[in-house]
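Working notes, beginning with the structure itself.
All protein chains but one are shown in place.
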Amino acid sequence: MNAVLEIEDLRIGFGPLEAVRGIDLVVERGQTHCLVGESGCGKSVSALSVLRLLPKRARFSAARLAFEGNDIAGLGERGMARLRGDRMAMIFQEPMTSLNPAYTIGSQMIEVLRRHRGASRAAAVDRCIAMLERVGVTAPAMRLGQFPHQLSGGLRQRVMIATALLCEPALLIADEPTTALDVTVQAQFLRLLADIQRQMGLAVLLITHDLGVVARVADRVSVMYAGRIVEHGATGAVFAAPRHPYTRGLLASIPVPGKIPPGGRLGSIPGIVPRIGAGFAGCAFRARCAVAMPACAAPVPEHRLADGHRFACHLGPDGAWSGA
Amino acid sequence: MVGGMNHVIEAIGLSQVFRQRQGLFASARQVMAVDDLSFRVAEGSALGIVGESGCGKSTLARMLLGLLPASAGTLRIGGADLRGMDRRARARLIQPVFQDPMSSLNPRRRIGATIALPLRVQGTGRAECRRAVARMLEEVGLAPEIAARFPNQLSGGQRQRVAIARALIVNPRILICDEPTSALDVSVQAQILNLLMDLRARFKLTLVFISHNLAVVEHIADEVAVMYLGRFVEHSANAEIFAAPRHPYTRALLASVLTPEPGLGLPEMPLGEGSPDPTNIPPGCRFHPRCPLATELCRNQAPPRGAVECHFAASGAGA
Partner (left out) sequence: MRRAALSLGAAIVAFAAILAIFAPLLMPHDPFAQDLTHRYTPPFWLPGGSSAHWLGTDGLGRDYLSRLILGARISMLIGVSTVILSGIIGTTLGVLGGYFGGRTDAVVMFIISCRLAIPVILVALTTVFMVGSGLWVVVLTIGLLLWERFAIVARAATRQVSGLDYIAAAWAAGCSRTRVILGEILPNIAHHLLVIATIDMAIAILLEAALSFLGLGVPPPLPSWGLMISEGKDYMFFKPWVIEIPGIALLILVLGINLLGDGLRDRLGARTEQ
């Protein structure tokens, strides 16, 4: 086992809402693990909780939260601050929110190295230039003197990932990193991310709503719905034979050129995502599920298949009522 | 009318130039958002316009809606010049659905009043409006009690349904959809796309559907125009453009559609890191700085006007 990040029974709540209701997640070295789901499913707060960046009012608990084999659930704020930006790094959807508009790219990147590595200024500058070059930024020395607003969206995203990788982290958490980018730039950026990951043996936890992105970059995928992982497995297996009705519904709702004849309809999931409070029991998807039955209000069993493929549904692997 | 085809939208030499001042003392720069565009849309068809940010597609949408007078050129909607058209007559012809369901509904107005607004402007009485609102809510799949709510009590998908109901209440001939599903979750996007397909048939609408997502456009459009820096660089029938894309930019856009097929991996994207800048349109072919096929000819000479604006379109080189 080469697990970089291990999460067991993670729970997060906000006031009366249960945002994350007990998820298990393992990200291994050199692996891209995609956490996919629609807005409000709890995927982003799950990622933020790993870095302990949740808002203060959040309730947070985990049976186990381990990074590189060490428990970090009990780590204090100072210990976490040492890890963040060093061994674990995060990039966000909108680079402008994590790059400070008042400082040049250079001063922000150099600051990271000086804080975590105590590097000299000259050494830090060299390292920043090398890193910018590595993520495909042209004229890196010039970029160091520029401000974030002087760069295009794609370049800002590259600068952000270069900053995240400065200290050679073991884990990179990317929260919708390509959602704000144009489609051609998205493809370029994802290729870059894949290259870097291969070279550095990085573990990547990628949060996205886009099943197309998942299919093309993920090794393993966890589909989240209303605070739970409803299906998990190797990407090929999940896309070839999705077991959970939600996964199937999501896949059917994506338009794919040439797949649907002109005038044909997309598959769609009726209704909207429910808000789950304390005391909710049974399957959260049952109100929108085409194959739901009264018994879906009972606690949901989890089925395990080959190669770690698992899903949580009252219907078993053979499609028959599993009688939990 | 040639061949008996009735074209509800006819654009001839349409241009939009903004002046943009970057700083206090900088001289104003010209932003060429739409550049000498000519096209026609046949009644009842659906034109999909795809392009990336800054290509001018939203500006074009606002021009079609009459919200932005053209800097140059003529725009005929339903056979009449849009310039000088009575605002009520225009509203009966053409209506919009915008991208962001958060900002497209007046937060201080109840849903019923929002949907009724275009009809009220036409001078319809309150009772008649109420009946029409109830009918439209049913058409877009919303419960009648929604009429009494405010936008912040609705989900994104519900708001977009409301926006569609508002657009269709005057029974327009043309619907302009500017990225109507980009802010929605995938499952909701599918609901809205299906709804638009249904309503298009039922209301006999002509659709202009603008999106950055080629897959969505492919699903809904009969004709596709690929827009780059203010011009349609490729414009042809849906089936044609997807079966045999001829402009290198179209090919790149098509390749960048990430379909949920795990085996395929990530597409190569040999476009360089430059991003299109409408304040500084390159000489020659406007796509040449990002084009993998660019030659000396492309750098110096604009490609001939036509369905595919590329020097190598005819020979199909590099495909």
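First chain written, first letter: the chains are A and B, and each begins at residue 1.
In this text, contacts are C-beta pairs under 8 Å (C-beta built on N, C-alpha and C of every residue); 3 or more make two chains touch, one makes a residue touch a chain.
The structure presented is a predicted model; accordingly, all values stated were derived computationally and were not measured.
S.K.: Report, in label order, the displayed chains that the undisplayed chain touches.
M.R.: Counting the whole assembly, the omitted chain is in touch with B.
S.K.: May I ask which residue of B:I9, B:V50, B:I77 or B:A91 touches the chain that does not appear here?
M.R.: B:A91
S.K.: Which is it among B:P107, B:P270 or B:G306 that touches the chain not included here?
M.R.: Reading the full complex, the residue touching the unseen chain is B:P107.
S.K.: So one chain is hidden, and I want to know which residue out of B:A28, B:L67, B:A201 or B:L297 touches that hidden chain in the complete assembly.
M.R.: Of the listed residues, the one touching the omitted chain is B:L67.
S.K.: Which parts of subunit B face the unshown chain closely enough to count as touching?
M.R.: Interface with the chain not displayed, on the subunit B side: 62, 65-67, 87-88, 90-92, 94-96, 98-100, 103-109, 114, 117-118, 121-122, 152, 163, 166, 170.
The criterion applied here is as follows: only the chains that are shown with their structure count from here on.
S.K.: So in the complex, which bits of subunit B are touching subunit A?
M.R.: Where subunit B meets subunit A, its residues are 52-53, 155, 157-158, 185-191, 193-194, 197, 212-216, 218-219, 238, 242, 252-269, 271, 273, 275.
S.K.: Where on subunit A does subunit B make contact in their complex?
M.R.: 38-39, 136-138, 152-155, 158, 182-188, 190-191, 194, 209-218, 235-236, 239-240, 249-258, 260, 262-263, 265-270, 272-273
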